[in-house]
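Following this message is one structure expressed as structure tokens.
With one protein chain withheld, the remaining protein chains of the complex are depicted in position.
Coming up: chain A.
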Amino acid sequence: MPDSQTIESATTALATRTPQPDTKTRRYDRQLRLWAASGQAALESARVLVISGSATSTSILKNLVLPGIGHFTILDHERVSPADAGNNFFLEGQSSVGKFRAEEAVRLLRELNDGVEGKADTRIIEQVLDNDPAFITSFSLVIAHNLNENTVARIAKLLWEDETYPSFVVVRSSGFLAEFSIQFHEHTVIESHSETAPTLRIDKPFPALLEYANSLDFTNMDPTEHSHIPYVVILVRVLEDWKKSHNGAAPKTYEEKKEFKKTITAMKVKVDEENFDEAEAQAYRCWTESSVPSEIAALFQDPKAFSAASSSSSTSPFFALLAALRAFTVQHDPPQVLPLSATLPDMKSNTVNYVHLQTLYKKRAEEEKAQFKKYLALSGGAGIDDALIDSFVKNAHALKLLRGRQWTSVHSSAETLGNSMAMNSKHVSTHLALASLSSLQAKQADTKVTTEALTAEAATLLPSGLELPEEWDEAAGEIARSPNADLPNMAALLGGLVAQEVIKMITKQYVPINGYCVVDLIEMWTGVVG
């Protein structure tokens, strides 16, 4: 493990005191700023199996080896052909020809990062399925590129048998067209890196915030101080005053909202008080009710969130946390809000006022987190790590729970396929064309792929009599042109797209694609079907 040694810091006199990071942290600096140490740890414990050593496969792996996955195995019994040598950067040109693809690719990929373990396996996949399925299920994620459709279906079936088995990424490409999909049972995301900020709860201020806002004497305040009151405080106060004269209700109609904003502007003692401009711009927060977002409320209905307390350790902590969150939203005062976020956005203020407001929010957030922890203990989550709880509470407004289904070559049954073809002919045509190619080649590997043959194959997948759109001809024509081309630039691009999703799956950060992601690189679009 050469990367984990801290030779450099050990040589400085103040080794224990200086904050210099070790070489591993330095190597991964730019990505740690994206997915943090938790994401990195997840990557480093991941074991990925890639079936086939094609140019696309090695491109995917390159993007997993560089950021430092724990282990990868390439399973491929083929030997390097001259065509492979010409388009796969992770073979050594002519000198690799005739050698095992897996062994050559693993050797060159490992050179990218000596912290990553790589193995070549030259067995035939079908034989492994027959004799050693446990080998396949021992990984944390399996990727297959351009495998025989029947083999893909067998792997998919195997990995669907148990919830704990690895996710399965199926990649198909032909010339400039490609698609990939991920088979997983269930995927939970706490750190979704949502672009939506949690509510500041201005419409339902907690007691200390309300008290602070009410304590201010805006009319007799020093003018400098007046221009440094954070907008949050201004809004809480104006809303409170408004409610007093409106039977306790926030502004509702357009006229009322306009009047509310006018009230804020009228409070200015100087024209250039930017904090009041901010308050006016943010006034919508007063009539946007802080509540449990509908996506999160839907998660509360998940059966697993009800069984969390009673179920065994096999259930991920996510559901115990979810159950506690539901309890919190029911029993907390005010009800139907998520635990308060301690993060305050930047706003016009002076340091003292800002820090004071920050302290109020932090204190309240801590109190609500403590309450949340009580519910958590009741829902069977007593042993959950504090850092995870913090992260869960912080991201409570943007949690994701995805449920997958078993892989099939086309995304739906014949009837619904007909419908989606009508709705989304471009994406579905490409998806169907790639499925037809797989299906055709599964029947006879060296079959001649023509537009007609593909069309005939597609007809077996579609409702009878359905007329294929113009987009079908383009997609089928492109595939018929060079059905087996694994073009270097396409492989590189697809390698980036697939690895990106694999990293999201492994780190459980950001929201991965759910469905079949279809890629057309002539027209440069991507779409998701199913």
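Assume contacts are C-beta pairs under 8 Å (C-beta built on N, C-alpha and C of every residue); 3 or more make two chains touch, one makes a residue touch a chain; residues count from 1.
The rule is short, and it goes like this: contacts and distances are computed from a predicted model.
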The complex's invisible chain, by UniProt name, from "Cytoplasmic tRNA 2-thiolation protein 2", "Ubiquitin-activating enzyme E1-like", "quinol--cytochrome-c reductase" or "Elongation factor 1-gamma": "Ubiquitin-activating enzyme E1-like"
Residue among A:285, A:348 or A:397 that touches the chain left out of view: A:348
Omitted-chain contact residue, chosen from A:34, A:210 or A:466: A:34
Among A:59, A:282 or A:341, the residue in touch with the chain that has been omitted: A:59
Chain not shown, touching residues in chain A: 9, 12-14, 17-23, 25-38, 59, 62-63, 66-68, 82-83, 85-87, 89, 93-94, 111-114, 175-176, 191, 193, 195, 224-225, 228, 343, 346-352, 354, 387, 390-391, 394, 474, 477-478, 481-482, 485-490, 492-497, 499-500, 503, 510-514, 517, 519, 521-528
